[in-house]
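Let me give you the structure first, and then I'll get to my questions.
Here the complex is missing one protein chain, while the rest keep their positions.
Just so it is clear, A and B label the chains in written order, and each chain counts residues from 1 on its own.
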Amino acid sequence: MSSPETPAAALMPSIGERESARRVRRSSIKTTLIFWSFVAPLMLGLILFFFVPIIWSIVLSFSEARAVILPTGFAGLRNYRDLLQDQQFTSSLLTFTIFAFFIVPTTFLCALGLALLVNSAKFAQGFFRSVFFLPTACSYVLASIVWKMSIFNGTRYGLANAILHLFNLDPVQWISSPNPPWYWLVLVTVRLWLQLGMYMIIFIAGLQEIPRELYEAALVDGAKRGWQTFWYITVPQLRNTSIAILLLNIIAAYQAFDEFWNIMSGGNQSLLRTPLMYLYNVALGSQDYGLGSAGAMILTIIIIFFTLLQGRLLGFGRSN
Amino acid sequence: MSTSVVRPAPRVTLKKALLTTLHYGVLIVLALLFLLPFYLIVRNGLATEQEITSPNWTFFPSALHFENIGELFSDSEVPFSDGMVNSALIAFLQTVGQILISLLAGYGLARVPYRYANQVFYTILLTLMIPSAVIYVPTYVVVSYLGWLSTLQGLVVPGIFSGFTTFLFRQFFLSFPRELEEAGRVDGLGYWGTFWRIVVPNSYGIIAALSVITFIQSWNAFLWPFVVGQDRTAWTVQVVLSNFLNAQVLNLHELFIGAAVAILPLMVLFFLLQRYIVEGYKQSGLKG
């Protein structure tokens, strides 16, 4: 959509925006048809494979549904109440919000940093791009196993402990001991390793989209290469890409599951549980699909809240 | 107006040299750190079971047991090559389907001035925010009643519709240089024409990037192929690998070598496509 999302001060003022707004008001049947000819295949698929299950889940969340997928009774808000009063669930939400506040900016900045470093390397650029992107090819389960078994295991010969040993330090129980909670280090490093490459590549594609002429024009106008061109050209041009990456990061943080499940296994799970792990135990373990769906709705509402917050602050992307 | 810009000759060469060294130094250290886990996977894959679980873990194994690779392919319990073929087929179909559908939808959302485009966009975003691990059960029931269990369509089709890829394409197209599209408009092309003749050929970067990402996500998917595939012929490579993670007998060396082999096609794909990610525009930018 070409009209601006927020009334906030535009970094890219354009008269073209207002003109296109006028054109929009004459929304014709032709435009509608053209729009749907582009978007229909996606929507049809989403309706069948997402919206039907989502609506079904919403219905389940207000129902009694244990070991069955069809409601056996109306439960009103009971599932929601039970979850929100469950200290195990609410503490998982709180821990996760803190985790998200930390991991989202970190991933964003590191990915951007990597993208800039790699994109501006004059040779072996392809090599570095590949190396950083490669972990994306690794599954979360496999990475978790490597992290748990080989790098951060608690024996003297785990890689991390072997390094400590070099400095004559005692081995640390990275995963199973809560004081101090070193497992955060394990979980954050595995997540960064797995995800940075993907976001980096998207940033690189965004960086490549920036017309070179913008930079050259700026230099003619006396801007210096480096910080000034970065702040005044690169950042605004990356706006749309950044918004997407930020949003996807937030969503991913709240849906964290695989590496947590595999690294904090057995009794260690009690030390740290993501909301989704709790729901997985509930919906699939206890087969309480009503409760599980209610939990999914609660998580979704939280994600929507942060998305709207981001939208309010940064917008959802403008056309140039 | 194009003028050639005369830049002053680089003044402080020492500073520049130091910065460049620092730049590459950081890149190299990071690269080594990023490669370390892959080394561990290959190392464990070429070691014996004892060497992997032993308390005396050494960085370099005493001998490289390449026969583990042979073991992987000859294990009758574990249809590894079949799994690779299934994964390749499913990932290919899903990638082509998903990229195509998301490309179209992303452009429509970004450029066609439809009155309710925003609302449609938000509903698409909504599908990303629901934890899929919880709604996969109703999705499974839908697929099962469609009669699609253990069929190619059952494994492929649900994964073709992605809010994630659509979102990224939309953002990209929002920043696409309008001038190019206007040029097409001047030549009498409508939305479709502009899309296929101008926009797409200049978007190889994002298309390549998202194709690789989609292929990898499809290749690494476990839950859906596991639940929908009812028997061994429908196993994808990830499901095959989970054979090695059983509760009774440790088979870690096969798991690691299997995982290493399973990652290879992804690496190949990435190496092949990555130059497109950089090339970006076929016809670059503004001229005159």
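Note that a contact is a pair of C-beta atoms (placed from the backbone, for glycine too) under 8 Å apart; a residue touches a chain by one contact, two chains touch by 3 or more.
Criterion: contacts and distances are computed from a predicted model.
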Record-based protein name (UniProt) of the chain missing from this complex, from "Multiple sugar transport system substrate-binding protein", "biotin carboxylase", "ATP-dependent DNA helicase RecQ" or "Anti-sigma F factor": "Multiple sugar transport system substrate-binding protein"
Options B:Val120, B:Val156, B:Val212 or B:Leu269, residue touching the unrepresented chain: B:Val156
Residue of A:Thr32, A:Thr97, A:Thr189 or A:Gln269 touching the missing chain in the full complex: A:Gln269
Among B:Phe38, B:Tyr140 or B:Phe270, residue touching the chain not depicted: B:Tyr140
On subunit A, residues whose C-beta touches the chain left out of the figure: 41, 66-69, 72, 82, 86, 88, 149-150, 153-155, 158, 173, 175-178, 265-271, 281-282, 284-288
For subunit B, residues in touch with the removed chain: 49-50, 52-55, 57, 77, 86, 89, 93, 96-97, 100, 104, 137, 140-141, 143-145, 147, 149-153, 155-156, 196-197, 200-201, 207, 226-227, 230-235, 239-240, 242-243, 245-251
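Quick note on the criterion: only the chains that are shown with their structure count from here on.
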Subunit A and subunit B: spacing of chain centres that average the CA atoms, whole Å: 16
Subunit A to subunit B touching residues, read off their complex: 1-2, 20, 23-24, 27, 31-32, 34-39, 41-43, 45-46, 48-54, 56-57, 60, 69, 114, 117-118, 120-121, 125-143, 145-147, 149-151, 155-159, 162, 193, 197-198, 201-202, 204-206, 208-209, 211-213, 216, 219-220, 237, 239-241, 243-244, 247-248, 251, 254-255, 257, 276, 279-280, 283-284, 289, 292-293, 295-296, 299-300, 303-304, 307, 316-320
Footprint of subunit A on subunit B - complex, ascending: 3, 5, 7, 23-24, 26-27, 30-31, 34-35, 37-38, 40-41, 44, 52, 54-58, 101-102, 104-105, 107-115, 117-118, 120-121, 123-139, 141-142, 157-158, 160-161, 163-164, 166-168, 170-172, 174-178, 190-192, 195, 205-206, 209, 212-213, 216, 219-220, 222, 238, 241, 252, 255, 259, 263, 266-267, 270-271, 274-275, 277-278, 280-281, 284-286
